[in-house]
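Since the structure comes first, as C-alpha cells, the remarks are kept for the end.
Missing here is one protein chain; the remaining ones are kept as they sit in the complex.
Chain nomenclature is as follows: A, B and C, assigned in order of appearance, with residue numbering initiated at 1 for each chain independently.
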Amino acid sequence: MNETRFAQAINRSLDDALARDSSIVLLGEDIANAGGTFAVTRGLLDKYGADRIIDMPIAENAIAGMAVGLALGGFKPVIEIMFMDFMTLTMDALVNQAAKLHFMFGGQGSVPMVVRTQHGGGINAGPQHSQCLEAWFAHIPGLKVVVPATLDDAYALLQSAIDDPNPVLFVENKALYPMKGVLTDDLPPTPLGKARIARAGSDVTIVSYGAMVYQAMEAAEQLASEGISAEVLDLRTVQPWDEEAVFASLSKTHRLVIAHEAVEAFGVGAEIAARMAQIGFDELDGPIMRVGAPFMPVPFARALEVDYIPSAARIIEAVRATDV
Amino acid sequence: MNETRFAQAINRSLDDALARDSSIVLLGEDIANAGGTFAVTRGLLDKYGADRIIDMPIAENAIAGMAVGLALGGFKPVIEIMFMDFMTLTMDALVNQAAKLHFMFGGQGSVPMVVRTQHGGGINAGPQHSQCLEAWFAHIPGLKVVVPATLDDAYALLQSAIDDPNPVLFVENKALYPMKGVLTDDLPPTPLGKARIARAGSDVTIVSYGAMVYQAMEAAEQLASEGISAEVLDLRTVQPWDEEAVFASLSKTHRLVIAHEAVEAFGVGAEIAARMAQIGFDELDGPIMRVGAPFMPVPFARALEVDYIPSAARIIEAVRATDV
Amino acid sequence: MNLETNESIGISNARYPELLELYRRMVTIREAEKNCGAMFAAGEIPGFIHLSDGQEAVSVGVMASLRADDTIASTHRGHGHALAKGLHIDAFFRELMGKADGACKGRGGSMHVADLSVGMLGANGIVGGGVAIALGSGLAQKLRGSDGLAVCFFGDGALAEGIVHESLNIAQLKTIPVLFVCENNGWSEFSPTSTQITFTLERLAAAYGIPYYNADGSDVEKVAELTADVVEHVRRHRGPAVLEFATTRIRGHYEGDSQRYRNDTAPPVDPLAIARSLLEERGIDANELAAMETEIQSEIQRAVEAARLSTDPTLETAIQEVYAIVGVAA
Partner (left out) sequence: MNLETNESIGISNARYPELLELYRRMVTIREAEKNCGAMFAAGEIPGFIHLSDGQEAVSVGVMASLRADDTIASTHRGHGHALAKGLHIDAFFRELMGKADGACKGRGGSMHVADLSVGMLGANGIVGGGVAIALGSGLAQKLRGSDGLAVCFFGDGALAEGIVHESLNIAQLKTIPVLFVCENNGWSEFSPTSTQITFTLERLAAAYGIPYYNADGSDVEKVAELTADVVEHVRRHRGPAVLEFATTRIRGHYEGDSQRYRNDTAPPVDPLAIARSLLEERGIDANELAAMETEIQSEIQRAVEAARLSTDPTLETAIQEVYAIVGVAA
C-alpha cells in the first residue's frame, strides 16, 4: 500500500466524485490552473476541464451565492474558501440563503452544496489566517459541519458531504495536509453524524475532532502508562454531532473531557458539555472539562502560537481535573 | 415620572452621549432623515446635524469597516445594522478587523466602536429578519456583546458600550421596542460584564438575558405560587458574562436553568452550562437545563412563531427537570 | 388562477402576449396586492409586506418573454415577480397569511414567496441576496447546455451593495446568461436613492462591458418589447445583459409606512392607467375591460376566502423539513 498525504486523500475524493457524477462542479480562487493554495485540487482541471473546475475572482460572497444557484439548478457545487477566516465574507449566502432555503420554501428544492475550507494554526499564518470558526456554523439550523481527522475520513466524509442534499461545511485542518498515511481502498460509505471510537477506554472519555484528535490520542497514550484508560472519540461531524456515542461513552467512563483547537469559550465543546450536563448528569462522576484555545486571537509568533494551540499536556491536565 | 418606551430609552442614551462627547458619530441606513426603521434615532439629525448623524447607502460591510477607520481616527462611531441577520455582511470588518486590531497591533490603538442591531421574533418578520446570532460574537476574542432587558439598562449599558475602548455589539430585541416603563433619571454608570439579580430566590437559578428575562420572571412568578423560589439572573452582557454571579447563585440554589430566545444548540446557554458543569459541578444537585429556540430557522407564520419562541411554560418545565 | 407564461398561451409568432393579456396580468397583481394591503391593515397578514403597486409593468413585461425553464431571483418586493412568473394565486395568499398549504407552508411569508416548479427562486429578505443566486442559476443553465437564462431583479438602492458588483464582473467574465433587471423606483426605503448612489447603472454596465438597455418601466408594452429583444440576445449569446426600468413606487416602502418623508408633488405614474387608456384608444370596449376586472376581482376574492379557511401549520411538521433528507431527491 502506498503512502498518501491528507491533502491527497481529499484530492482523490474530489477526483472520484467528479468521475462518478457529472453534476459535480468545483469553484474557487486559484483552484484550477494553480491547483489550489494547498495543492488539494491539483490535476483536476486537466482531467475535468474548465467547465467543471472553475477558477473564480476574489469574491467570496458571490462564489457562495452562485453555489446556491447552481445547486438549485441541478448541480452539486463544491466551493473552496481558501481560509476559514474568509468565510466571514460568505455568511449571507451561506446562513441567510443556503441554510434556510429548503425550510423557508416549505420543503421545495434543496441546496446540495459543499463549502471546503481549512482552519487552524501551526504554520504561523497569524490572526486572520488561522481561526477555527466551526461553532458559528454549527449554530445554524440547515447547515452541516464536518471536520475530518484521518485520511480515510477525509476521503469518505467528503463523499458523503457531496452526496448530502444539504449545504455542508467541510473543514480541513491546514496542519494535517502534509500528514502521511495509508488511504484504504474501496472504503464503505461513512455517514455524517457518526462519531468514531479512535481508542477504546474505560476511565475517562476524551471527545475531540479534527487535528486535535492526535493530541487526544497522545494524551491517552501517556495516561495509559499511568494506568488511566482513556477513550478517545473522534466526532468527525460537529453538526449534527453524535450525541448517542458521547453519551454511551460517558455512561461507561463517567468522566468527560472535550478538546478542540478552536477558542474554548462559546466553542463546539460548550454544546457537548452542556448537553451532557443535562442528559448525562447522572452519569457524571466529576466536572466536565474543556480544552480549547485561550480567549485571544491566534497570535503569529512561533513562541506564542506553540503555547496557544492546545497540547496533549493540557488534555492530560483536564483529565486529571475530572477527578479520575 | 413619565412613561417611556424601550426604544426611547435608547434614543435618550444616544442623545445624551452625543451631547456630552463630540467624538461620537452615528452611521447607518435611514437613521438620519428617517430616524431609523424602529424610530430609535428619531430627532437626532435635527439636533446634531448631518456630520454626526450620517445616513449611509445599503453597504453593511463598508459601514462596519468605516467605523474601524473612524475609531482609529479618534471618533467613537455608533453604527446601526438594521437587523441582526444583516450582520452576516459585516463579519469581516467586525471579526477580522475590529476585534483583533488592538491585540494584533501589539496594543497600539483601540477600536471604540459600537454596533447597534436588533434581534428576535415576535413580529413575524420571518427567517431572514429574526435571528438571534449573539453566540457568534461571544466566541470572538476582542468583541464585547451586550443585550439589555430593561429601560434603565438599555440607557446605561449603551453609555458604557460607547465609552468602552473596544468594539461592542449592542443587541436590542425588537419585541421590546414598544415596551413602556419608567426610565430612572441620573442613572449611575453600569459596567459591562455585571449581571443583575432580577428576582432573588433560593431553590433554582434561572439565567437569562434580553427579552427572555420577562419569560423567566413570569416563570418565577408561577413557580412561587407552587412554593418554588426561583432566582432570576439577567446577564445583561453575554461577553464578558458574569461567571461569578452565576456561580454565586448556583452555590445558593444548586439548580440551574438557562433560557434565551436564540436557538438552543451552540447558543450562549451552552457556554454558561459548560462552564458551570466544570467550576460548579460540586454545587449541582440536578442536571443543567437549557431553554432556547428549537433547531430550525425562525418561521414566519403566527401559528409557528408563537410556538417557536421559548415561553414561560417551557422554562417552568425546565425548572422541574432540574429535579427541584 | 395562474398567470401563465407565454408558452401555455400559445400566441403563435408573437414575441410576447398582446396588450390585453399583459393588462390582465397587471390587474391581477394590482388586485392581489390591494387585498394584501387591506388584509395587512386588518391584521390578517402579519410581518413585513412590500407592495409593488406602480411596478407591475416591469414584472409582467419582463416575465412575458421568459419560459417556464428560465429562472428568476427576486427581492423583498417580490409579489409581482412571483405572480407574473406563475406562482398560483391560492398558494400566494395562503403563504402571506401563513397557512400550512401556502407556497412555502407558511414558513417564508411575503419576503420569501417561491415556486421552484415555475422557476421562481424566491423573493429575498436580503437586499442583493438574490443576485449571486441568479448568477449561479444562469451558470447552471449554461453548463447544462440549455438555452435557458436566469433573471435577477434588484432595486436601485441595491446598487450600493458589493455583491451586485462582484456578480456583474463574474457574469461578464464567465459569460453567464443572466439578465440583471434593475427596477429603479428612485427610493431606497425612506431615502431617495440619489442620496445613496453616485453612479448610473448605465455607466457602471459600460465599465463592465455588459450590454445595457433601458425603457420606461410604466409602459408594459415597451418593457415587454425591449425585454423580448434582450432575452433573445442573452439566449443566443449566452452572456449577461443589464436592463433598467424607471418605475414608480406608488405606496410606501412597506405597508404601514407613513411616508412622512415623501413630498412628490406629481401624481404617481400608473402603468395600469397607461395600459388601459392605450387599450381604449385601440378600441377595446371599456365594458369589456370592466368585466375582466370584475372577473379578476372575484377570482381573487375566492382565493382570499379559500386562504382564510386554510389551516395553520404546526411546528412539529415544520421541524421535519429543516434538512432535506439524505437519499431523497427534493
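The rule we apply is simple: contacts are C-beta pairs under 8 Å (C-beta built on N, C-alpha and C of every residue); 3 or more make two chains touch, one makes a residue touch a chain.
This structure is a prediction, so every number in the text was calculated from the model and none was measured.
K.L.:
Taking the whole complex into account, name the chains on display that the unshown chain touches.
P.N.:
Hidden chain contacts in the full assembly come out as A, B, C.
K.L.:
In the complete assembly, which of C:Gly37, C:Gly162 or C:Pro211 touches the absent chain?
P.N.:
If we include the chain that is not displayed, C:Gly162 is the one touching it.
K.L.:
Which of these touches the unseen chain: B:Gln97, B:Ser130, B:Thr190 or B:Thr322?
P.N.:
Residue touching the absent chain, from the options given: B:Gln97.
K.L.:
I'm checking contacts with the chain that's been left out. Which of A:Ala19, A:Val182, A:Ala200 or A:Ala301 qualifies?
P.N.:
A:Ala301
K.L.:
I'm checking contacts with the chain that's been left out. Which of B:Leu14, B:Ala32 or B:Ala64 qualifies?
P.N.:
Considering all chains, including the one not shown, the answer is B:Ala64.
K.L.:
Where does subunit C touch the missing chain, residue by residue?
P.N.:
Answer for subunit C: residues 159-166, 169-170, 172-173, 195-200, 203-204, 206-209 touch the chain left out.
K.L.:
Name, in rising order, the residues on subunit B that touch the hidden chain in the full complex.
P.N.:
Residues in contact with the chain left out: 25, 51, 54, 56-57, 59, 61-62, 64-75, 77, 92-93, 96-97, 101-112, 141-142, 144, 163-166, 191-192.
K.L.:
Which subunit A residues would touch the chain omitted from the figure, given the whole complex?
P.N.:
29-30, 33-34, 37, 55-59, 61-62, 85-86, 89, 123-129, 294-297, 299-304, 307-308
Simple rule for what comes next: only the chains that are shown with their structure count from here on.
K.L.:
With chain centres defined as C-alpha means, what is the inter-centre distance between subunit B and subunit C in Å?
P.N.:
One centre to the other, that is 36 Å.
K.L.:
Roughly how far is subunit A from subunit C, centre to centre by C-alpha average, rounded to an integer in Å?
P.N.:
Result: the chain centres lie 40 Å from each other.
K.L.:
Residue numbers in subunit A touching 2 or more other chains?
P.N.:
61, 92, 96, 103-104, 141-142, in rising order.
K.L.:
What are the residues of subunit C that contact at least two other chains?
P.N.:
As it turns out, subunit C has residues touching two or more other chains at 102, 104, 106-108, 112, 124-126, 129, 162, 318, 322.
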